[in-house]
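To start, I am sharing the structure in question, which I have written as structure tokens.
All protein chains of the complex are present and in place, except for one that has been dropped.
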Amino acid sequence: GGSSESSTAAVTGYKDTITVGQGADVTSFDPHIGKETPAVAVTNHIFDTLVDTNPATGEVIPQIAEKWEVVSPTSYRFFIRKGLTFHNGEALDADDVKFSLDRAIASASVSYIVDFIKEVKIEDQYTVLVTTKAPYGPTLRNLAVPFAAIVPKDYVSANPDILKTKPVGTGPYKFVSWTQNDNAKLEAFDQYYKGAPQTKNLIVKVIPEASQRTIALETGELDIVYDILVSDLKRVRENKNLTLLEAPSLTCFYISFNTRKAPFDNQLVRQAINMAIDRQLLVDTVNSGTGSAADEIIAPAVYGYYSTGVWEYNPTKAKAMLAQAGYPNGFNATLWVNNNQSRVEMCQAIQEMLREIGITVKVEVMEFGTFISRTTAGEHDMGYFGWVTSTKDADYSYYSLEHSSQQGAPGNRSFIADPEVDRLVMLGRTSADTKVRDAAYKDLAIRLKEVANNAPIIYTAITAGANKKTEGFVLDPIGYHRLETVKVAK
Amino acid sequence: MKTSEVKKQRTLASETWRRFRKNKLALTGMIVLVSLVLIALSTIVIDLVTDNAIYNNYVIKQNLRLRLQGPSKAHIFGLDEFGRDIFMRMVWAVRYSLFMGTIAIALSTTVGVILGSIAGYYGKVTDNVIMRFMDVLLAIPSMLLATAIVAALGTSLTNVLIAIAISYVPTFARTVRASVLTIKDQEFIEAARAMGASDFRIIFKYILPNSMAPLIVQATLGVAGAILSIAGLSFLGLGIQPPTPEWGSMLSSARSYIREGWHITVIPGLGIMITILALNVMGDGLRDALDPRLKN
Amino acid sequence: MSKTEELIRIEDLTVHYETDDGIVNALNDVSLSMLKGETLGLVGETGAGKTTLARSILRLIPSPPGVIKSGKIFFEDKDLLSLSENQMRAIRGNSISMIFQDPMTSLNPVMSVGDQIMEVVEAHNKNLSKEEMEKQALSMLEMVGIPSSRSHEYPHQFSGGMKQRVIIAIALACNPTLLIADEPTTALDVTIQAQVLDMITALKNRLNTAMLLITHDLGVVAQNCDRVAIIYAGQVIELGTLQDIFKRPTHPYTKGLLGSIPSLTKEVKRLSPIKGMMPDPTDLPAGCKFAPRCQFATEVCKQAVPPSYQVSATHQVRCILANVEVQNG
Amino acid sequence: MAEPLLKVEHLKKYFHTNHGTLHAVDDVSFTLNKGETLGVVGESGCGKSTLGRTILRLHEPTDGKVFFDGKEITALTKHEMKEIRRDMQIIFQDPFASLNPRMTVSETIAESLLIQRLYTRKQAVQLRKRVVELMDFVGLSARLVNSYPHELDGGRRQRIGIARTLALDPKFIVCDEPVSALDVSIQAQILNLMQDLQDEFGLTYLFITHDLSVVKHLSNTIAVMYLGQVVEHAPSRSLFEKPLHPYTQALLSAIPVPDPDYEVDRVLLHGELTSPVNPVPGCRFAKRCPYVSDACRKADIPLKEVEPGHFVACVLV
Partner (left out) sequence: MGKYIVRRLLMMIPVLLGVTFIVFFIMSLTPGDPAAIILGDQASAESLALKRIELGLDKPLLFRYATYMGNLFRGDLGTSYRNQLSVAEQVWDKFPNTALLAIAGILVALMIGIPVGILSAKKQYTFMDNSSMVLSLIGVSMPNFWLGLLLSLLFALKLGWLPSQGMGSGFWGLLRSLILPAITLGTGVAATVVRMTRSSMLEVIRQDYISTARAKGITEKQVTNKHMLKNALIPIVTAVGLQFGHLLGGAMLTETIFSWPGLGRLMVDSITSKDIPMVLGAVIFMAVMFSFVNLLVDILYAFLDPRIKSQYKGKKAASKREVTV
């Protein structure tokens, strides 16, 4: 926390406005609807959650709840900080917390993050008891996800749609205005419990063309830019006026084999493909040296990660394995990807690597909606996916992507149904005991490498470029940031 | 007298060609286009003969470690973001860039000619129905229409073709209709009717051949427009799929490397520009050569 | 022909159009002169060079491709071809004005007829006030028989005959000493033609303006002119008074023309046309241009262009037969 | 030997325009004998071409009947009409616009033979022979077979038009100002040709023109039209010697005669031909007529036969 009284915005020598650039616009200011990173990057500043995670260490820390206790494997008690007010002056108490969590659970967009909750009970004005349907290890981390934001009950009850355009929360910044497809303007909330933010105004601008974002950073039109184009990283790094911030992200890119389709129902084929991909080369070239080769579908920064070692790159052996599997001359297959330039580039490089071992791959680029619904229906041979473990807990990914009950829409698009995998996933999911969970996730990682239903490719780095004059900016692997401690020298 | 007798034997086509030839710019355009067509055809032949060996080993072959390398003796146009030889890709791309535009325009010309001549010749209700439908298509900006169609049908070579073709139909229908309208009232049509010629004969033997001139010009310029539209679709990520070399998609996928090496965007950009320039000058030249008003 | 009365003299005018298809020899050594106040009819078939001659006088040949190769045009003792563009502009519309062939296209469709008349007044009477100019424009309109209340209307609101009247009003607005009328009535119906020609003649006499009346209608010439020049393939082949041309035509071409017209007054069972057609102006025969169609042509005709022979004081003919006649007569 | 070939009864052709009904041809009746020529004269826009085209059913008549060779052609089906087109043909004014610029001379002439199935494509040799024969008839040199219209001069183009028409061996030809676009010397050539053909094949002409001297030269009878109606219809000599309708008189007096000694009393008309949209009843010429009286404006004036064969529509006679 900073000094509670004076707003540092007044301190001379610093700009009173931070301008941030990102690639897409806020979809909705309602935190229970707008869950895309670009939306959260803005609403994040307006709303707080019960608890938070430390961007650097990943540990769970207090926010609206000043402390909590685990009453049983299925119930958690939260003690709400007293004296908090929303931007509109409304006071925050247990009522608002219950209202908000219930609202999140009911929201079609974000309920998956909080639907482990059975009930939120108000114990007194500043205490709530959250009970879960079953023992659920990641409870705290899920409640730290911004979609579990606490919103003002009275304000929202009066008009359920109000948050979409006039968001009011308890966060460090107040909403000022939104010009669609152009910018969102926020202003410091002086009564923030940790003290007023360092800079008075925060403007988030939308610049869809990635190279233009970099240019705007270089020309000084922007102070901070998220998601630097891979090909621009070097330029930012070498520019003496700019700093390039890089951190491992929570995102893993991987290829999902449709295990229901020949020849991908053949484990040897899947392993051969895994072995034919030179991940390090991809990182070094296509990704301009950022990120790292992946061995799991969850990133090292996620709780529950166990390193099984990156697949060995050995095309000769891969070819032999293919022959052993009955495909000495390879085969034809398709690789689907959505129309995102860097994903497409990655697929093109992989396409070429697979051609080396005789597999003729057709890369088909489709629009995101199409991509999702067709892969959900299991029409693909291989699909190139990216997955963010937004709770920073292994369960979030393993359950959705590997459990047989989650085939199709929920996330399991390799359609794997392996009893051993299922058992280990549930073990990790239902235990609150870290030792049990650690062991389960280790075994699971080993088993998954053998099954090879997915080919993890890379862990991306999260990148941002900032003007050298920017102070206090800490990169969060999750991809969205709180800028309340950031200030920019004049 | 001798010379004027020779002159008398000239056909209309050779007359046009004679005028066209005088226009050095247009002639250059045509030479460029003919070379492009020859390049396209020879790459197709090479692919057939070598069973795609050249294609596989030089056109789509990546060399990630050498990516973005600038022009050199070995690779005169340099290497692209996957370390592929840009020269080879440019050469192999000709067929897609050129032929796709051509096929799309051929499609829309066919449909446009049929609709336009029916509308123009029969007039009244038929005309109204067809032209209102064209108005509908015209009221949707063509790039938008194409984008929506590709988004709807999915990105594939055929769908891009269909989308571009559909968005160009109204232009051709209108052109044809307009010239049919002016031609249909001319006396030679009346003469044919006085001889008892059928509608079918009149449309195909009298009206269409005479509306060819604006149509040919429109089509030439249309191919240019179609190539640009395809490039635009590629820019929005809806164009031709990798690793197929196509100038538009080469350009748009290279655009994030625009500052890494000039060659990677400038070369496909120039490729498009030169082709379109050639088509445009040729179209202009054809217009001048075919325009009877410029006849002395 | 007393020198004092001479208004304009054209000497050996040669005009070419340099086109892609070759050089069009539109005028070849044309010499012609006109007296003050007289009406000279210039008759010839399509492509003979009538319009080219008219435009050359005003130096309005479209260029490219037109080029005045050689010759002199003396008007009021100045050689028009050596004047500067500014000096020439002061003459156009002022002392020499011109009416073009097609009244349908000779008026600017987007400018009111009043303004179009005003414009010429304004160009040559810079010292007049706006009101005076307007008054003069309106009086011109009245003079050609159009109520001045219609001055703000646009050309499309007038019929063909009325448009031609407006054009005449423009041409006469500055009291020119020479009016060049290029087929002023060809596009009009006979009854309207009669009206318009009547009016032109009346106005011209009133203002004492000389007129070069270009036409291909020998009837119009016979009814309106004092003298006639027959032009063929860019050369004046016969020149004389009405009586000379109509009663004593000498050049075989003139004779042929007169024989081609069905007569209203006489019963003729069959016409006696000239055979063949005009030579290609890019490829003119070396000698007499009419030789290939001439039934009297001899080898001599094909070798050199015959000179103009003075058959009588008023009558010139460019044909060796005329020479014979002169010698015989 | 006056055998009627064409009989037109109360023929009307109205066009519906944005401004009202345009009476292009309004109640025209006449009879034309075999081998004769009827000249139709009148100012631009008076309905001459429309009359010719309606007789050939290139326009469907609004009302009235046309009998050709005793058959009522206004009642024929499309198919029957095609048959009869062989006998009724048309030559147009603009020798350029009336030829398909994309067809050579021989193609143009052969086209009519092919359309009427007089020859088939397989009989190429015979067809060509016939084409050359026709070209010879109209005075076109055989070396021009493969020329295109734009390479030829107006006179030759008009000869192609005539040859194309002759190919079908018609009995009756509507000539819609066939010489008005031509220079006098060429015009005379074509007029002579048309006379020769008439003599040789016994053709019947409906000769449309606005040139009165041409009409006088060629026609047996002349019909003078004014705003869609025939105002005077008489044998050629009778019309020129004794024009009865004021309009005819004005028309005749307006013709410039190529004779400097010829003197006439000009009857100068005021105003111009208006458009025949929704005409008011009465004489159409009333507005410009120097002798107009109230009687003229009451009702349409019917044609009266004042002398044998001389019809006129005027209250004065």
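Details
Chains: A, B, C and D, in written order; residue numbering restarts at 1 for each.
Here, a residue touches a chain if its C-beta (ideal position, glycine included) is under 8 Å from a C-beta of that chain, and two chains touch if they have at least 3 such contacts.
Computed from a prediction, not measured in an experiment: that's the story for all the values here.
Among A:Thr170, A:Ser211 or A:Asn258, the one in contact with the hidden chain is A:Ser211. Residue C:Asp102 is the one among C:Glu38, C:Asp102, C:Glu142 or C:Asp283 that touches the chain missing from this view. Contacts to the hidden chain, counted on chain B, fall at residues 25, 132-133, 135-144, 147-149, 151-154, 181, 185, 224, 228, 231-232, 235-237, 248, 251-252, 255, 258-259, 265, 269, 272-274, 276-277, 280-281, 284.
One chain of the complex is left out; on chain C, the residues touching it are 55, 58, 60, 62, 64, 89-94, 97-98, 100-102, 105-112, 119-120, 123-124, 154, 156-157, 167, 170. Counting over the whole complex, chain A has residues 25-28, 33-36, 108-109, 111-112, 115, 161, 164-165, 179-183, 205-209, 211-213, 215-216, 218-219, 221, 339, 367-374, 376, 385, 400, 408-411 touching the chain that is not drawn.
FYI, only the chains that are shown with their structure count from here on.
Among the other chains, the CA centroid farthest from that of chain C is the one of A.
Ranked by C-beta contact pairs, the top pair of chains is C-D. Averaged C-alpha coordinates give centres for chain A and chain B that are 45 Å from one another. Counting only residues that touch two or more partner chains, chain B has none. The set of chain D residues touching two or more other chains is empty. Only residues 210-211, 229-232, 235, 281-282, 284-286, 339-341, 344-345, 347-349, 351-352, 355, 362-367, 370 of chain A touch chain B when the two sit together in their complex.
Residues 5, 7-12, 15, 186-188, 190-197, 201, 205-206, 209-210, 292, 295 of chain B touch chain D in their complex. Of all residues in chain D, those touching chain C in their complex are 43-44, 153, 155, 183-189, 191-192, 195, 210, 212-214, 216-218, 240, 250-251, 253-260, 262, 266, 268-269, 272-273.
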